[in-house]
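Accompanying notes for the structure given below.
Complex shown without one protein chain; remaining protein chains in place.
We just call them A, B and C in the order they show up, numbering each chain from 1.
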Amino acid sequence: MRLAILGTGFISRFYAESLVAQRRKDEVVMVYGRDEAKTKQFATDYNIPNWSTDLHQAVAHPDVETVVIGLANNVHLDAVLACAAAKKHIVCTKPLGRNAKESLQMLQAVENAGVTGGYLEDLCYTPKFLKSLAAIQNGAIGEVIWTKSRETHPGPHSDWFWDKEKAGGGAIIDLGCHCVEISRNFIGKNIKPLEVMCWADTRMHPIDAEDNAIGLVKYANGAIGQFEVSWSFRGGMDLRDEVMGTEGTIWANNFLRTGFEMYSTGKGVGYVAEKAESSSGWLFPVGDEVHELGYNHMFTDMFDAIEKNRQPAETFYDGYIVNAIIDAAYLSAKTKQWEPVQIEDWRGSDDIAVKKELTSYDDNYYLIKEELLPSGETKTIVKHKQTGSIEKR
Amino acid sequence: MRLAILGTGFISRFYAESLVAQRRKDEVVMVYGRDEAKTKQFATDYNIPNWSTDLHQAVAHPDVETVVIGLANNVHLDAVLACAAAKKHIVCTKPLGRNAKESLQMLQAVENAGVTGGYLEDLCYTPKFLKSLAAIQNGAIGEVIWTKSRETHPGPHSDWFWDKEKAGGGAIIDLGCHCVEISRNFIGKNIKPLEVMCWADTRMHPIDAEDNAIGLVKYANGAIGQFEVSWSFRGGMDLRDEVMGTEGTIWANNFLRTGFEMYSTGKGVGYVAEKAESSSGWLFPVGDEVHELGYNHMFTDMFDAIEKNRQPAETFYDGYIVNAIIDAAYLSAKTKQWEPVQIEDWRGSDDIAVKKELTSYDDNYYLIKEELLPSGETKTIVKHKQTGSIEKR
Amino acid sequence: MRLAILGTGFISRFYAESLVAQRRKDEVVMVYGRDEAKTKQFATDYNIPNWSTDLHQAVAHPDVETVVIGLANNVHLDAVLACAAAKKHIVCTKPLGRNAKESLQMLQAVENAGVTGGYLEDLCYTPKFLKSLAAIQNGAIGEVIWTKSRETHPGPHSDWFWDKEKAGGGAIIDLGCHCVEISRNFIGKNIKPLEVMCWADTRMHPIDAEDNAIGLVKYANGAIGQFEVSWSFRGGMDLRDEVMGTEGTIWANNFLRTGFEMYSTGKGVGYVAEKAESSSGWLFPVGDEVHELGYNHMFTDMFDAIEKNRQPAETFYDGYIVNAIIDAAYLSAKTKQWEPVQIEDWRGSDDIAVKKELTSYDDNYYLIKEELLPSGETKTIVKHKQTGSIEKR
Partner (left out) sequence: MRLAILGTGFISRFYAESLVAQRRKDEVVMVYGRDEAKTKQFATDYNIPNWSTDLHQAVAHPDVETVVIGLANNVHLDAVLACAAAKKHIVCTKPLGRNAKESLQMLQAVENAGVTGGYLEDLCYTPKFLKSLAAIQNGAIGEVIWTKSRETHPGPHSDWFWDKEKAGGGAIIDLGCHCVEISRNFIGKNIKPLEVMCWADTRMHPIDAEDNAIGLVKYANGAIGQFEVSWSFRGGMDLRDEVMGTEGTIWANNFLRTGFEMYSTGKGVGYVAEKAESSSGWLFPVGDEVHELGYNHMFTDMFDAIEKNRQPAETFYDGYIVNAIIDAAYLSAKTKQWEPVQIEDWRGSDDIAVKKELTSYDDNYYLIKEELLPSGETKTIVKHKQTGSIEKR
């Protein structure tokens, strides 16, 4: 696959690292940036034959088959429209838009142009995520009741993130977009997100946007997808997912505790890991960051999908749904109410409702619980099907 | 200290285990239970000289200085009134009441009788909690922004827990009472809890009470105390506390991952730990359960307090505040609104408000963030004090 | 139990902390130290009614029932002889002697005097150890093949530890004594330790004694007890035990990773844990150190044993065996040979030999292995009982 990268900042460099790693057959043939010096440097660093400070020119270059958008949130829409006009496939970094209105426009643009719109939600491609999702889909943890995704760190790298207007918000749009889509995958993309309750506050930084938030997203089957985000967490980058199912549990720590620990008095330590805060004492490096963060599996799926003319696992439609949920979260943080998720174009199921299967103990009783006590005895608690009386057996 | 234990069930046995361990000078001289056989057995097991099936008689026994209440939630009030009438000191298991109305009556009863009312909130006495609290009070993590306490397991031991009327609710009253008080300690007992947002649902069991819930408690200084509770968690008993401060982080895993791991093909394994679900495969036993759950430090504080005529760290007043917060949580789960915490008798500060200290970068700018990049460069992001413009340095 | 503590240094303070905690009925009535000011201070700090700078006087005091020896290694023998002469029970810190010759004298002294000689091997009383030992004795991990105990830290607190003559050696005698006795418990105290291979070196400090060592102790049943010790480990105090059995595995981390993690920018943090090296960055405090290190359970067993006229779990005889093993380790480090353990007075079994029970697959074959492959197939490998041919099934 021959690629143009739009953007030369932190995320574009991470993308480029992933694309040149492990002898990929994909090739970056063009890089675009506003700043000429930075763009040239980027081209040199990653051995890219063409560079441009003109977005339309970059996109239109005949060698370019697919465009990788690594720009600030406020220019995604324009970039997508330019790519769609040039009939190039697009894979766009997260969040898709600053709000559902923007992302719906992008979705419509790619669909009208007949090109692929891949949503670069890398955390839905981490090795742990992929194996978790497969396990859940196999039924290994039963029905998912509650899923929580947490992303917290001491704040983003680039200045535009901190600007509410350019970013479309603060920690929720920046980090919550990951969490929302992770939970949505685990609960099932076919299940409609109904409403959102969100608390958000600006506790630590001199900014207008929120730097801390918690949200609950309620789905049509009764499941709750919780997100926790912060730009004031101390200690590195905390990326954890937890899933509670009726038959099991999943805990995935994607970054800060991955079985790799280093103590150093401080001699000779350089970069430890993204958003690590120190280089002495106990450190928790990450083996291969682009891999652990899902970039490798993400690009593989994206380009395979384009070549095979199928949809990737994460599409512009997913980006749109995520934006719709986040819109409701921002509204809820303001109104202090549960706010409905407004989806103009719902493509999932409308038939799913909350179900609860009760386990019978015998003809007259439901089983509540069986337990092994320290004494070695098994204790059984049941409920009478008619009277509701709760009894020991 | 000469003690009467009221109750012969799971929690009373745990209390007794703690009280006979480590050569304590305290002595259980009386046990009360409704069931004569069980009560006699309890007296035999723990070498207690007196037993009774009459609560008033038990309490009134002249050898008894202090009464340990380990009864079901619905009989706490009567037991407390009986003890207060007999002018005996009382330490009562959690939750204090089924609601704030009950616990306020208990609080008034002990205060009127001039006896000590200790609230047996064991999880505010675990070794990790005590050290965390000391660290927070020393300022080791700065100002607390957000604290989360989680207690989840596959459901309680005794039948009455599952009965909404007897217990006063489900997982929130049973487990959330711990979480609420843990967060309240970390945030500061002097800080008023203002309002609560709560989601609760019955997802797995054939009961009327909730078996899953999440709540957010907002305090007067802007801090959030989050609780997560479940009676449908699979894999054991998950007791975790997390605190985010402006200068640091605390993560405490009290039970399920404490650095003790055992794999067994299943030969010869007996009881592993409270609410452990299996006895083969990878198991996570707990070294000394009564200690890890805080019972030892709790009773030490309670009896020292009584002897020295000071208040223990956890009092009936704390139990009352916890009930008031939980009342608001139950109401919120129903109304889907943030509900105010109704406290008739607030004894903490009324002067605390949200404050935010901004760090100046120089005369014209606030500092937003400084970060070490993989390249080795330090990146600084600032905000203009007048214009609000966000810029790189 | 009325106690005299001999010694006022680090370990004696730890002992005193444990003895005054949790409302013990035991009472320290005397403290002895060479330095008058320190001894008085110790008495004041722990509210001890008597103090003395004369060891014989301290021991002979009529209120003293049992003496707790917390002195430097080179004065254990004299102190024990003084206590035995005064017919007082003795519990002595580890190692018992600087070598087996010394500890055998101590053993004989208490046996001749008819007093109890308790060996204060605290790490054989940690909550995790006690539960592990119970599990192993129940058969939960089958037959123990190999056990490893590791104690490493940046070096001891007191100056005399670093003096080979006073201490009787370096890291092996200081830390290895714990490891040897832990392994010996897991393998079985009845099983004779046969021979030892040891590597030791002085890698980092300007001392004559070894600051790093690894040893293998071979037992009569074929089991290996491995010890790893270091005074040059960076990052805190690493106390880990691992046991491999034919039916299971035990991993216990007693100190550095116990489910308690704190990150601090460095504001307001004081003492973190014994031998912790820093007070900012990621820290790993220990909940209740005296408890986690086994002191509480140790003293409980010791004094219960004395009162009930039974032997404690760890006796002077155990201390003697440990010294005998360490003597062989020191010799091996010098000769670079496996050296026999010289035990003059073996009280365990002499009948235990290596046994290996082979599992039959059928009449003609032994089973080597059965495994579930990624494909879902089960693969079976067998060995012909006569020909020895190894085949798939």
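The definition used in the following text is that contacts are C-beta pairs under 8 Å (C-beta built on N, C-alpha and C of every residue); 3 or more make two chains touch, one makes a residue touch a chain.
All values derive from a computational prediction rather than experimental measurement.
Trainee: Decide which residue listed in C:230, C:265, C:296 or C:323 touches the omitted chain of the complex.
Mentor: C:230
Trainee: Please pick, from B:235, B:248, B:287 or B:312, the residue that touches the omitted chain in the full complex.
Mentor: The single option touching the absent chain is B:235.
Trainee: Any idea which of A:186, A:303 or A:338 touches the chain not displayed?
Mentor: A:303
Trainee: Counting contacts across the full complex, list the positions on chain A that touch the omitted chain.
Mentor: 1, 21-26, 126-128, 130-132, 135, 138-142, 247-254, 257-270, 285-288, 291-292, 296-297, 299-300, 303-304
Trainee: Since one chain has been left out of the picture, which residues of chain C touch it in the full complex?
Mentor: 10, 141, 145-146, 152, 154-157, 159-160, 162-163, 197, 199, 201-208, 212, 214, 216, 218, 222, 224, 226, 230, 232-235, 244-249, 270-271, 274-276, 279, 336-338, 356, 358-359, 366-369, 371-376, 379, 381, 383, 388, 390-392
Trainee: Please output the residues of chain B touching the missing chain, sorted low to high.
Mentor: 234-236, 263-265, 277-278, 280-284
The definition used in the following text is that only the chains that are shown with their structure count from here on.
Trainee: What rotation angle, rounded to the nearest 5 degrees, superposes the C-alpha atoms of chain A onto those of its identical copy chain B?
Mentor: Rotation angle, to the nearest 5: 180 degrees.
Trainee: Distance-wise, how many Å sit between the C-alpha centres of chain B and chain C, to the nearest whole number?
Mentor: Centres of chain B and chain C (C-alpha means) sit 35 Å apart.
Trainee: State, to the nearest whole Å, the distance from the C-alpha centre of chain A to the C-alpha centre of chain B.
Mentor: Computed value for the inter-centroid distance: 34 Å.
Trainee: Roughly how many whole angstrom separate the Cα centroids of chain A and chain C?
Mentor: Taking the mean C-alpha position of each chain, the two centres sit 49 Å apart.
Trainee: Residues of chain B touching 2+ other chains?
Mentor: 141, 247-249, 270
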